[in-house]
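Of the protein chains in this complex, all but one are displayed in their positions.
Labels run A, B and C following the written order; every chain starts at residue 1.
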Amino acid sequence: MTIKHAAVAGTLESCDVMITVEPSDTLEITVDSTVKDLFGKKILACVEENLKKQGVTAAKVQVQDKGAFDCTIAARLEAAVLRAQKEG
Amino acid sequence: MRIRRTLLWIPGNNPAMMANAPILRADTIGLDNEDAVQPGDKDAARILIRNYLESVRGKHPLELAVRINDVTTPYWKDDITCIAPAQPDAFIVPKVERPEDLYLVHELLTQVEKEHGLPENEIKLLPILETALGIENAFLIASTTTGRLDGIMMGGEDLVTSLGALRTREGREIDYARCRIVSAARACNLNPIDTVFPDVEDIEGMIADTKYSRQIGYSGRAVISPRHVTYANEVYSPSEKDILYAQEVLEAYEEGRRLGKGAVSLHGKMIDAPMIPRAQQVLEIAKMIRGGKL
Amino acid sequence: MKETKLCHSIEDAIRACGLRDGMTVDFNHHLRDGDYVIPMVMNAIGKLGIKDIKVFSAGIFNGMMNRGLTDLIHQGVITSTEVTGNSSILGGMISRGELPKVCRFHTHGGRARTIVEEDLHIDVCFVAAPTADCMGNCNGVEGPNAFGSIGYSMSSSRYADKTVVITDNLVPYPLQRTSIDESVVDYVVQVDAIGDPNGIATGIAKPTKDPLALIIAEYASKTIEFSGLLKDGFSYQAGAGGPSIATTRYLSEIMKRKKVHGSFILGGVTGTSVDLLEEGLFDTIMDVQCFDRKAAASLRDDPRHREISDACYAMRGGPNGNRSCAVDSLDVVVLGALEIDLDFNCNLVVNSSGLITGGAGGHTDTAEGSKMSMIVAPLRRTRYPTVVKKCTSITTPGKDVDVLITEYGISVNPKNQELALRLKDAGLKVVSIEELQALAESMTGIPDEVRFGDRLVAEVIGRNGEVIDRVYNILE
Partner (left out) sequence: MIHTEKIFRPDRNPRLQELLTRFDLTLPENTDDNVGLYDGDQLVGCGFLKGNMFQGIAIDPAYQGEGLSATLISALIQLAVQRGMTYYQIITKPSMATMFMNLGFRRVADASPYAVFLENGAGSVAAYAKSLQEFAQGAPEPRACLVMNCNPFTLGHRYLVEKAAAENPWVFLLVVEEDRSEFPFADRIRLVREGVRDLPNVQVLSGGDYVISSRTFPAYFTRQESLSAAQGAMDAAVFAAVVAPALGVARRYVGTEPFSASTALYNEALTERLPPRGIEVVVVERTSANGEIISASKVRQCLREGDWDQVKKLVPESTWAYLRSGAAEHVIENMKHKE
């Protein structure tokens, strides 16, 4: 799946995560998290796994995490990628 | 029949509140993708609800229901196709006005179940009647035979608008609808679930209104605040007196049978056949609430 | 005869005290985030060119750091701190190794013991005093910046080489109501304002509406109800966090319903404690610090509300000091924690990320002294688990903790089997701490380990002066 334009899903509220995707030639993921020290690797792994699941191989992905669980991270990523497909 | 003393609404786009839902002691959690989610976020919320359901499945005994958008919106089909595979216990369908509305949902749901190889008719439907037409069609809706109907919900806030009435703390403006729904639900052996009490801060008013709800026949209600849950649970639970009386009824009935008496009396009143299932139900409910301890 | 102890300025007082490089200065922390005194004094010390000062304070708040302490640390004026509590800015600096010397964390009782037994010699004690006269008689309950009990200056003002009272409300001699008297005071300085009254009550939770906190509080109050301790003569202490205050409210309902009449409330005191006194549920409040205006006003006006010193509050007996202290007579204490582990050890100092962020306060003292110490804490904070296999750092040893209350259930320390039975009989949801830990982990996932460096940055000191734990610098 290609990222057609910038899109965002999620919020900066506690236990949520805000994920922004943008078109890019390569896959570039940045993770910022309030729990980065203990869960930074897990968050990155979760994002990578779910990008793969959605067939996204090139995108700029920005993750601003406020302590979300994996199921939330996956949901926000999926929503952002779907939004990046929509026209308009 | 399920026990639904309280159905707690949880906004479907709020992960923090969803994570805490299981400990808030409501019998049913209503994950909401309707009123609590803005149009621009319905897509994200339904994915979040789906993932949440998948992550907690089997971990908690409580009932997990999802309120989809009503059948006149562009959202309800996506709600069902996205969320049904995660197998919520029930879908709550708002603004139901005719049996056809429920059949529409039923058909799509059946199709999705087939596509995903899910057991048929396992996901229940809980319609909310919250328009004048819905209320007038209450019995028709309650007698819909989809095999999924498990309760009828009363929606007071939207109804007031539909009626052109004014919302008051006392709630006399929704009296007729409340009674009509209980009657229709009981007639079809369905769970009647009452409307929310809208003022989060007014605990006293909430308790009084819940007592009234219990008095007119409701066995539970929707609540918008976790703080209302404990109070509402208490009002809808059988009291010690109710339990004792039910035990006495069953014992007296048993004794009558053993002695071959056609009729027995308890506290000077005749015990007749219809009282028996009622007493059994009270004990059943009490047992479930107390985790098997009576 | 000395006519007056008044100095023109803080600088004058510092000079008169003979403060030099490498010395130790002491403060109370009663003005909390609104405190002007610690920054004023430390900035003046910096201006005089004095370096390498150890700040020995009951607490250091972010408000104080933002008023100049951060810079003074960078400039080498402050090289170490010894506190009972601090907030994130100082904690972060300590964790990153920005203070050249090892810092120490005491308990409230331990701090008093350190002073009285002279483990640490205080060169100058500065007393922030809301009202004082020119000879140094002072109190904390009167004046525009009244904060209530002045308990945390009581031991240090007595044992320091020099004591300076700093006030913004100088009254004619003699001050009628005196908490610290002139016999221990060397100098008095009058300033425009000792603090910002709005900052004094920060960090104290509003009555919480958080459903989680309310559920925890309900379980906690029921735990007290069925503990066997709730009877006439009952004594109680609770912290200032949301769940603790809510627990106190629920407890008051239970006491009314069961017609139990308590004897005393101890501690850091909130308006909620005052409510219980005023409703006649307790006879006395013993108060070492007030957390809000209502508590401060009650201390001023109600004779049943008594001011006590830090030593009287929580200091264990020793060669120079106490025969007893109030925490030893306490039935129940309700406490919070950053982390609690499978052995019921509690961590109050270092957060899960490895950054210093808090302090023991009276945690360790009251946990040991009371008959039943309760920890109220949510199972997790966002994705950080609170119930963990092993604490990042130990502040209060598990042997002193009786029961943990979370929103998912109550876990009793196996050493207290009787309590576990009582609670189970009462139908409360009692679970093992292993279950709670596993449940937390199932939600959050298994966290990575925090990486510490090999530089010792802080020591956690127990009630007797023993080192309980060592904290190393954080690797970013």
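We take it that contacts are C-beta pairs under 8 Å (C-beta built on N, C-alpha and C of every residue); 3 or more make two chains touch, one makes a residue touch a chain.
Keep in mind it's a predicted model, so treat the numbers as computed, not measured.
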{"item": "Omitted chain's touching partners, listed by label", "value": "A, B"}
{"item": "Residue ranges of subunit B at the interface with the undisplayed chain", "value": "11, 36, 38, 40, 224"}
{"item": "Absent-chain interface as seen on subunit A, which is shown", "value": "5-8, 10-14, 18, 20, 22, 32, 60, 62, 64, 66"}
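Everything below uses one rule, namely that only the chains that are shown with their structure count from here on.
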{"item": "Higher-contact pair (C-beta pairs counted), B-C versus A-B", "value": "A-B"}
{"item": "Distance from subunit C to subunit A - Cα centre to Cα centre, in angstrom", "value": "41"}
{"item": "For subunit B paired with subunit C, centre-to-centre distance based on mean C-alpha positions, whole Å", "value": "48"}
{"item": "Rounded Å distance, subunit A centre to subunit B centre (Cα mean)", "value": "36"}
{"item": "Shared-contact residues (touching 2 or more other chains) in subunit A", "value": "14-15, 68-70"}
{"item": "Per-residue overlap in subunit B, given as positions that touch at least 2 other chains", "value": "16, 19"}
{"item": "Complex interface listing, subunit A residues touching subunit C", "value": "14-15, 34-35, 37-42, 66-70"}
{"item": "Interfacial residue positions of subunit B with respect to subunit A in the complex", "value": "14-16, 19, 43-44, 47-48, 50-52, 54-55"}
{"item": "Contact set on subunit A toward subunit B in their complex", "value": "9-10, 13-16, 68-72, 74-76, 78-79, 82-83"}
